[in-house]
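Each remark here refers to the structure printed beneath this line.
Note that one protein chain of the assembly has been removed; the remaining protein chains are unaltered in position.
And then subunit A:
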Amino acid sequence: MTVTAEPTIAETADPAGVRGLLFVRDRGIFVLWAALLIGFGLWASPYFASLDNALLIANAAALTAIFAAGIAVGIICGALDLSIPGTAAMAGCVCGALMTHGVPVGLGIVAGLAVGVLVGVLNGLIALRGFNPIIVTIGSLSVLSGLAAALAGGYTIPGLTGLMFLGTDRFAGIPAPVWVVAALFVAGTVFLTRTRDGIRLMAVGGNAEAVRRAGIHADRYKVLGFVVSGFCAALGGLVTAALVTEANPAANPGIIFNALTAVALAGVSLAGGRGSLPRVLVGALILGTIANGLTIKGIQPYWATAVTGVLLLASLGLEKWVSTTVSRRLVVAAQDDKKVTR
(Lines give C-alpha, C1' and ligand atoms only; values in the text may rest on other atoms or scores of the structure.)
Protein backbone atom coordinates (compact mmCIF):
# COMPACT_ATOMS: atom_id res chain seq x y z
CA MET A 1 0.00 0.00 0.00
CA THR A 2 1.18 3.47 -0.62
CA VAL A 3 1.35 6.23 1.89
CA THR A 4 2.52 9.60 0.73
CA ALA A 5 5.78 10.64 2.36
CA GLU A 6 5.06 12.62 5.48
CA PRO A 7 6.89 15.94 5.71
CA THR A 8 9.12 15.59 8.77
CA ILE A 9 8.26 18.34 11.15
CA ALA A 10 11.51 20.09 11.88
CA GLU A 11 12.75 20.27 15.41
CA THR A 12 11.72 23.66 16.66
CA ALA A 13 13.05 25.60 19.59
CA ASP A 14 10.51 26.74 22.15
CA PRO A 15 9.26 30.27 21.57
CA ALA A 16 11.00 32.92 23.68
CA GLY A 17 7.85 33.63 25.69
CA VAL A 18 7.47 30.00 26.69
CA ARG A 19 11.12 29.79 27.67
CA GLY A 20 10.68 32.86 29.87
CA LEU A 21 7.67 31.36 31.59
CA LEU A 22 9.45 28.05 32.12
CA PHE A 23 12.34 29.98 33.65
CA VAL A 24 9.90 31.57 36.10
CA ARG A 25 8.43 28.14 36.92
CA ASP A 26 11.73 26.29 37.33
CA ARG A 27 14.00 29.04 38.64
CA GLY A 28 11.50 31.56 40.03
CA ILE A 29 12.23 30.61 43.63
CA PHE A 30 15.88 31.66 43.17
CA VAL A 31 14.72 35.03 41.83
CA LEU A 32 12.33 35.39 44.76
CA TRP A 33 15.10 34.65 47.25
CA ALA A 34 17.47 37.11 45.55
CA ALA A 35 14.74 39.77 45.69
CA LEU A 36 14.19 39.07 49.40
CA LEU A 37 17.93 39.33 50.08
CA ILE A 38 18.24 42.63 48.21
CA GLY A 39 15.05 43.99 49.79
CA PHE A 40 16.10 43.15 53.35
CA GLY A 41 19.65 44.25 52.56
CA LEU A 42 18.41 47.77 51.76
CA TRP A 43 15.65 47.91 54.37
CA ALA A 44 17.52 46.38 57.31
CA SER A 45 20.85 47.99 56.42
CA PRO A 46 23.56 47.66 57.71
CA TYR A 47 22.82 44.66 59.98
CA PHE A 48 21.24 42.29 57.46
CA ALA A 49 23.84 42.19 54.69
CA SER A 50 26.80 40.77 56.61
CA LEU A 51 28.65 37.47 56.52
CA ASP A 52 27.82 36.76 60.16
CA ASN A 53 24.12 37.25 59.55
CA ALA A 54 24.28 35.03 56.46
CA LEU A 55 25.72 32.23 58.61
CA LEU A 56 23.00 32.89 61.17
CA ILE A 57 20.31 32.45 58.53
CA ALA A 58 21.95 29.33 57.13
CA ASN A 59 22.27 27.81 60.59
CA ALA A 60 18.68 28.64 61.48
CA ALA A 61 17.43 27.11 58.22
CA ALA A 62 19.59 23.99 58.54
CA LEU A 63 17.18 21.81 60.52
CA THR A 64 14.20 22.76 58.37
CA ALA A 65 16.28 21.99 55.29
CA ILE A 66 17.26 18.49 56.49
CA PHE A 67 13.68 17.52 57.30
CA ALA A 68 12.44 19.18 54.10
CA ALA A 69 14.84 17.01 52.09
CA GLY A 70 13.27 13.90 53.67
CA ILE A 71 9.72 15.10 53.03
CA ALA A 72 10.62 16.14 49.47
CA VAL A 73 12.17 12.79 48.47
CA GLY A 74 9.16 11.00 49.94
CA ILE A 75 6.72 13.15 47.98
CA ILE A 76 8.75 12.94 44.76
CA CYS A 77 8.66 9.16 45.07
CA GLY A 78 4.92 9.27 45.64
CA ALA A 79 4.39 9.12 49.41
CA LEU A 80 4.08 11.77 52.10
CA ASP A 81 6.10 10.42 55.04
CA LEU A 82 4.54 11.71 58.28
CA SER A 83 6.64 9.50 60.55
CA ILE A 84 9.58 11.90 60.25
CA PRO A 85 9.27 13.49 63.76
CA GLY A 86 9.01 10.04 65.35
CA THR A 87 12.02 8.76 63.43
CA ALA A 88 13.99 11.86 64.42
CA ALA A 89 13.14 11.45 68.12
CA MET A 90 13.90 7.71 68.02
CA ALA A 91 17.25 8.22 66.27
CA GLY A 92 18.29 10.88 68.79
CA CYS A 93 17.28 8.70 71.74
CA VAL A 94 18.98 5.55 70.40
CA CYS A 95 22.19 7.51 69.85
CA GLY A 96 21.89 9.22 73.25
CA ALA A 97 21.12 6.01 75.13
CA LEU A 98 24.08 4.23 73.53
CA MET A 99 26.40 7.15 74.32
CA THR A 100 25.39 7.30 77.99
CA HIS A 101 26.24 3.58 78.18
CA GLY A 102 29.77 4.31 77.00
CA VAL A 103 29.44 3.45 73.31
CA PRO A 104 31.72 5.60 71.11
CA VAL A 105 30.09 8.64 69.45
CA GLY A 106 30.68 7.36 65.92
CA LEU A 107 28.95 4.07 66.63
CA GLY A 108 26.04 5.91 68.27
CA ILE A 109 25.57 8.07 65.18
CA VAL A 110 25.70 5.05 62.88
CA ALA A 111 23.09 3.32 65.07
CA GLY A 112 20.87 6.43 64.93
CA LEU A 113 21.07 6.57 61.13
CA ALA A 114 20.44 2.82 60.94
CA VAL A 115 17.20 3.41 62.89
CA GLY A 116 16.13 5.82 60.11
CA VAL A 117 16.92 3.31 57.37
CA LEU A 118 15.13 0.51 59.22
CA VAL A 119 12.02 2.66 59.79
CA GLY A 120 12.06 3.52 56.07
CA VAL A 121 12.23 -0.15 55.04
CA LEU A 122 9.36 -1.06 57.38
CA ASN A 123 7.22 1.89 56.26
CA GLY A 124 7.88 0.98 52.64
CA LEU A 125 7.13 -2.73 53.03
CA ILE A 126 3.88 -1.99 54.87
CA ALA A 127 2.81 0.65 52.33
CA LEU A 128 3.50 -1.81 49.47
CA ARG A 129 0.75 -4.05 50.83
CA GLY A 130 -1.66 -1.49 49.44
CA PHE A 131 -2.23 0.66 52.51
CA ASN A 132 -2.34 4.44 52.29
CA PRO A 133 1.19 5.72 53.07
CA ILE A 134 -0.17 8.66 55.07
CA ILE A 135 -2.03 6.37 57.48
CA VAL A 136 0.86 3.91 57.64
CA THR A 137 3.33 6.65 58.56
CA ILE A 138 0.94 8.20 61.09
CA GLY A 139 0.88 4.76 62.72
CA SER A 140 4.64 4.48 62.75
CA LEU A 141 4.87 8.05 64.10
CA SER A 142 2.88 6.94 67.17
CA VAL A 143 4.81 3.69 67.55
CA LEU A 144 8.17 5.47 67.31
CA SER A 145 7.40 8.30 69.72
CA GLY A 146 6.08 5.73 72.22
CA LEU A 147 9.19 3.57 71.83
CA ALA A 148 11.49 6.60 72.13
CA ALA A 149 9.81 7.65 75.38
CA ALA A 150 10.06 4.09 76.72
CA LEU A 151 13.73 3.94 75.78
CA ALA A 152 14.50 7.27 77.44
CA GLY A 153 12.35 6.45 80.48
CA GLY A 154 10.07 9.41 79.80
CA TYR A 155 12.74 12.05 80.32
CA THR A 156 15.28 13.68 78.00
CA ILE A 157 18.72 12.13 77.82
CA PRO A 158 21.10 14.98 78.82
CA GLY A 159 24.82 15.55 78.64
CA LEU A 160 25.50 14.46 75.08
CA THR A 161 28.51 16.78 74.73
CA GLY A 162 30.20 14.23 72.47
CA LEU A 163 27.75 15.27 69.72
CA MET A 164 28.78 18.95 69.78
CA PHE A 165 30.86 18.53 66.61
CA LEU A 166 27.51 18.08 64.80
CA GLY A 167 25.79 20.96 66.60
CA THR A 168 27.38 24.10 67.96
CA ASP A 169 30.97 23.59 66.78
CA ARG A 170 32.28 25.53 63.81
CA PHE A 171 34.62 24.31 61.11
CA ALA A 172 36.44 26.94 59.01
CA GLY A 173 34.15 29.47 60.67
CA ILE A 174 31.00 27.76 59.41
CA PRO A 175 28.57 26.06 61.86
CA ALA A 176 28.50 22.25 61.69
CA PRO A 177 24.79 21.94 60.71
CA VAL A 178 25.47 24.05 57.61
CA TRP A 179 28.16 21.56 56.55
CA VAL A 180 25.75 18.69 57.13
CA VAL A 181 23.09 20.38 55.01
CA ALA A 182 25.57 21.13 52.24
CA ALA A 183 26.77 17.51 52.11
CA LEU A 184 23.23 16.12 52.24
CA PHE A 185 21.91 18.34 49.44
CA VAL A 186 24.89 17.86 47.14
CA ALA A 187 24.69 14.08 47.56
CA GLY A 188 20.89 14.06 47.21
CA THR A 189 20.85 16.24 44.11
CA VAL A 190 23.54 14.21 42.38
CA PHE A 191 21.68 11.02 43.29
CA LEU A 192 18.30 12.18 41.97
CA THR A 193 19.49 13.78 38.73
CA ARG A 194 22.60 11.87 37.70
CA THR A 195 22.25 8.26 38.81
CA ARG A 196 20.12 5.49 37.38
CA ASP A 197 18.48 4.68 40.69
CA GLY A 198 17.65 8.32 41.42
CA ILE A 199 16.09 8.87 38.01
CA ARG A 200 14.04 5.69 38.37
CA LEU A 201 12.95 6.80 41.85
CA MET A 202 11.57 10.04 40.39
CA ALA A 203 9.96 8.13 37.51
CA VAL A 204 8.21 5.79 39.96
CA GLY A 205 6.69 8.81 41.69
CA GLY A 206 5.49 10.11 38.33
CA ASN A 207 4.01 6.91 36.88
CA ALA A 208 4.80 3.63 38.64
CA GLU A 209 2.87 1.64 36.01
CA ALA A 210 5.03 2.97 33.16
CA VAL A 211 8.18 2.08 35.09
CA ARG A 212 6.85 -1.43 35.74
CA ARG A 213 6.09 -1.85 32.04
CA ALA A 214 9.66 -0.86 31.24
CA GLY A 215 10.67 -4.05 33.05
CA ILE A 216 11.83 -2.41 36.29
CA HIS A 217 10.89 -3.55 39.80
CA ALA A 218 9.00 -0.37 40.70
CA ASP A 219 8.29 -1.60 44.23
CA ARG A 220 11.98 -1.55 45.17
CA TYR A 221 12.15 2.14 44.31
CA LYS A 222 9.05 2.89 46.37
CA VAL A 223 10.77 1.36 49.40
CA LEU A 224 13.95 3.26 48.53
CA GLY A 225 11.98 6.53 48.71
CA PHE A 226 10.90 5.73 52.28
CA VAL A 227 14.47 4.72 53.17
CA VAL A 228 15.92 8.03 51.96
CA SER A 229 13.21 9.93 53.80
CA GLY A 230 13.85 7.93 57.01
CA PHE A 231 17.59 8.53 56.69
CA CYS A 232 17.07 12.32 56.41
CA ALA A 233 14.72 12.23 59.42
CA ALA A 234 17.30 10.36 61.52
CA LEU A 235 20.02 12.80 60.46
CA GLY A 236 17.77 15.71 61.44
CA GLY A 237 17.09 14.05 64.80
CA LEU A 238 20.81 13.64 65.48
CA VAL A 239 21.55 17.28 64.60
CA THR A 240 18.64 18.41 66.81
CA ALA A 241 20.08 16.40 69.71
CA ALA A 242 23.56 17.77 68.98
CA LEU A 243 22.40 21.41 69.02
CA VAL A 244 21.00 21.14 72.58
CA THR A 245 23.31 18.27 73.71
CA GLU A 246 20.33 16.25 74.84
CA ALA A 247 17.95 13.79 73.17
CA ASN A 248 14.25 14.58 73.58
CA PRO A 249 11.92 11.57 73.18
CA ALA A 250 8.89 13.78 72.46
CA ALA A 251 8.24 13.84 68.72
CA ASN A 252 7.49 17.38 67.53
CA PRO A 253 4.97 17.24 64.64
CA GLY A 254 5.58 20.96 64.02
CA ILE A 255 8.74 20.16 62.06
CA ILE A 256 6.61 18.48 59.39
CA PHE A 257 4.69 21.66 58.71
CA ASN A 258 7.81 23.82 58.59
CA ALA A 259 9.42 21.38 56.20
CA LEU A 260 6.24 21.04 54.12
CA THR A 261 6.09 24.82 53.75
CA ALA A 262 9.64 24.85 52.36
CA VAL A 263 8.83 21.92 50.06
CA ALA A 264 5.64 23.55 48.77
CA LEU A 265 7.42 26.88 48.22
CA ALA A 266 9.91 24.91 46.12
CA GLY A 267 7.07 23.84 43.85
CA VAL A 268 7.35 20.10 44.59
CA SER A 269 4.04 18.71 43.37
CA LEU A 270 2.17 16.63 45.94
CA ALA A 271 1.13 14.36 43.07
CA GLY A 272 4.74 13.13 42.92
CA GLY A 273 7.31 12.67 40.20
CA ARG A 274 8.67 16.18 40.08
CA GLY A 275 10.72 18.50 42.25
CA SER A 276 14.34 19.42 42.81
CA LEU A 277 16.40 19.46 45.99
CA PRO A 278 18.24 22.77 45.30
CA ARG A 279 14.87 24.50 45.16
CA VAL A 280 13.83 22.82 48.42
CA LEU A 281 17.00 24.16 50.03
CA VAL A 282 16.20 27.67 48.82
CA GLY A 283 12.64 27.19 50.13
CA ALA A 284 14.05 26.49 53.59
CA LEU A 285 16.45 29.45 53.27
CA ILE A 286 13.57 31.77 52.32
CA LEU A 287 11.75 30.85 55.54
CA GLY A 288 14.93 31.57 57.51
CA THR A 289 15.58 34.83 55.63
CA ILE A 290 12.11 36.23 56.30
CA ALA A 291 12.24 35.36 60.01
CA ASN A 292 15.74 36.83 60.32
CA GLY A 293 15.06 40.06 58.40
CA LEU A 294 11.85 40.83 60.26
CA THR A 295 13.54 40.12 63.60
CA ILE A 296 16.34 42.57 62.75
CA LYS A 297 13.71 45.24 62.02
CA GLY A 298 12.16 44.52 65.42
CA ILE A 299 8.91 43.18 63.96
CA GLN A 300 7.02 40.58 65.99
CA PRO A 301 7.93 37.02 64.88
CA TYR A 302 4.32 36.04 64.22
CA TRP A 303 4.36 38.37 61.23
CA ALA A 304 7.07 36.16 59.73
CA THR A 305 4.68 33.20 59.86
CA ALA A 306 1.92 35.23 58.22
CA VAL A 307 4.23 36.54 55.46
CA THR A 308 5.43 32.99 54.75
CA GLY A 309 1.84 31.83 54.35
CA VAL A 310 1.05 34.64 51.92
CA LEU A 311 4.17 33.80 49.89
CA LEU A 312 3.15 30.14 49.73
CA LEU A 313 -0.34 30.94 48.47
CA ALA A 314 1.04 33.44 45.95
CA SER A 315 3.52 30.87 44.64
CA LEU A 316 0.67 28.39 44.11
CA GLY A 317 -1.22 30.98 42.08
CA LEU A 318 1.85 31.82 40.01
CA GLU A 319 2.59 28.17 39.27
CA LYS A 320 -0.99 27.58 38.11
CA TRP A 321 -0.91 30.64 35.88
CA VAL A 322 2.43 29.71 34.34
CA SER A 323 1.46 26.12 33.51
CA THR A 324 -1.84 27.08 31.91
CA THR A 325 -0.20 29.87 29.90
CA VAL A 326 2.61 27.58 28.73
CA SER A 327 0.26 24.85 27.57
CA ARG A 328 -1.92 27.40 25.76
CA ARG A 329 1.09 28.92 23.98
CA LEU A 330 2.47 25.50 23.02
CA VAL A 331 -0.84 24.48 21.45
CA VAL A 332 -0.84 27.69 19.41
CA ALA A 333 2.81 27.14 18.41
CA ALA A 334 2.11 23.52 17.34
CA GLN A 335 -0.74 24.70 15.11
CA ASP A 336 1.50 27.34 13.52
CA ASP A 337 4.13 24.65 12.83
CA LYS A 338 1.62 22.60 10.91
CA LYS A 339 0.59 25.54 8.77
CA VAL A 340 4.22 26.09 7.82
CA THR A 341 4.95 22.47 6.94
CA ARG A 342 1.83 22.03 4.88
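By our rule, a residue touches a chain if its C-beta (ideal position, glycine included) is under 8 Å from a C-beta of that chain, and two chains touch if they have at least 3 such contacts; residues count from 1.
To be clear about the criterion, contacts and distances are computed from a predicted model.
Taken from the listed names "ABC transporter ATP-binding protein", "40-residue YVTN family beta-propeller repeat-containing protein", "Phenylalanine--tRNA ligase alpha subunit" or "Carbamoyl phosphate synthase small chain", the protein name that UniProt assigns to the chain not shown is "ABC transporter ATP-binding protein". Contact with the undisplayed chain is limited, among A:A214, A:A250, A:L270 or A:A314, to A:A214.
Residues 1, 3, 5-6, 8-9, 11-14, 194-197, 199-200, 202-203, 206-207, 209-211, 213-216, 269, 273-274, 326-327, 330-331, 334, 338 are the ones on subunit A that touch the missing chain.
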